[in-house]
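The complex appears here minus one protein chain, its other protein chains still in place.
Right after this comes chain A.
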Amino acid sequence: MTCRTGPGPDLPEGRRTAHTDAAFTALLEDSAEELYESAPCGYLSTLMDGTVAKINTTLLNWLGLTRDDVVGRLRFTDLLTVGGRIYHDTHFAPLLRMQGGVNGIALDIRQADGGRLPVLISSVTKTDHDGRPLLIRTTVFDASDRRAYEQELLRERQVAEEARRRAEEDRQRLQEALAVLQSSLLPAQLPQVPGMEAASHYHTASPDRLGGDFYDLFPLDDRRWAFFLGDVCGKGPQAAAVTSLTRYTLRAAALHNPDPVAALTTLNTVLHERYATGDPRYCTAVFGVLEPEGDTVTVELASGGHPPALVLRQDGPTEYLPTPGGLLVGIMPSAPFTSARTVLGAGDTLLLYTDGLTEARTGEKRELFGDEALLDFATTLTDTAPRQVVTAMTGLLNSFGDGLDDDTALLALGVPMTDPTPASDT
């Protein structure tokens, strides 16, 4: 036989067609019966009560049964698994009765060896001339490949779902860890200082980025209290590590020698030694000591590169307490720090803040809010008690909206107007 991949150029059209027809006839010599028996799907005819009247070889092979086992002896539902039988009775059969046909229902059939074969079943009801149902014709398609594919899809979805759940859990854990770390950088709540009132606020620019601002207020002995507030350069875990080191260094230094310049000098030595090489890590800080004397409190503080504290007087001008010349803490082996002193009377408040407040950008031209605008704003405040000052400043911060993209810490320390006992500090 000559092998051709296409019709020969020398073969006339009519002869080519006859040639093809002959080839088809040779291939399709099998009868309709042969097609029925060995079709690539199962065929099944059942009486209206479900008794199997006719079944093809393909389906018998799948079932692992002989024709004699089945025809006239079993019903269609006997071929199904228990679950398949229930589904057949509750859904398949009613639908078939109502519609006269059901298409592509997924069921499992039982095999003689105990296995089960996933199949897709379609049935139509054959009726007589008067429309009375005579029998049910059913085709059965092997759906094991398709089912395996579906199960694979399902499995992959479960894996993806599990991964998503894990990621969510990890995120949650990380968030909790960040919150714990962040809270270790700040006092949970300010202590009650006898004869004084204290208030604070921390504005977090981003919940995902640990902030570098910090403050603290703690007793030195039974009479004096120490406080500090500052800002570590940068953000994130590295900044938080510096913040932590700074907070505990200042606390320890204060107990050793509460002189403000000495405390900042110790911090400078520690930070410079720790971060001498690589990424520069430094902070700005104000450290101070409160010493109550009668109805007043003397404040002795020192600043290292930090914006000046603001003093709000009950019956006097609001003004900055300048600390010029103090250097950023940690960038030089030894650094100058500038001290200042003031006395707070009844109704006076000392406000410490970080530069998120003065570096906020306002207006259409997004200009820095600045220390003059802050002084102007503070001057308008009629109630100079610490809590009221912090509330007003928090309102100011909120008014900046997205002009404020840095963390900001506020710490206000003041002498109450009236009865200067701890009980009044509510």
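Assorted remarks:
Heads up, the rule we're going with is that a residue touches a chain if its C-beta (ideal position, glycine included) is under 8 Å from a C-beta of that chain, and two chains touch if they have at least 3 such contacts; residues count from 1.
Throughout what follows, contacts and distances are computed from a predicted model.
Protein name for the hidden chain, per its UniProt entry and selected from "Methylamine utilisation protein MauE domain-containing protein", "Glycine/betaine ABC transporter permease", "Anti-sigma factor antagonist" or "Peptide O-xylosyltransferase": "Anti-sigma factor antagonist".
Screening A:Val297, A:Leu327 or A:Val390 against the full complex identifies A:Leu327 as the residue touching the chain left out.
Interface note: of A:Gly316, A:Pro336 or A:Gly401, the residue touching the hidden chain in the full complex is A:Pro336. Even with one chain removed from view, chain A keeps its contact list with that chain: residues 231, 233-235, 280, 282, 284, 304-308, 324-328, 331-332, 335-336, 355, 359, 366, 368, 370, 405-406.
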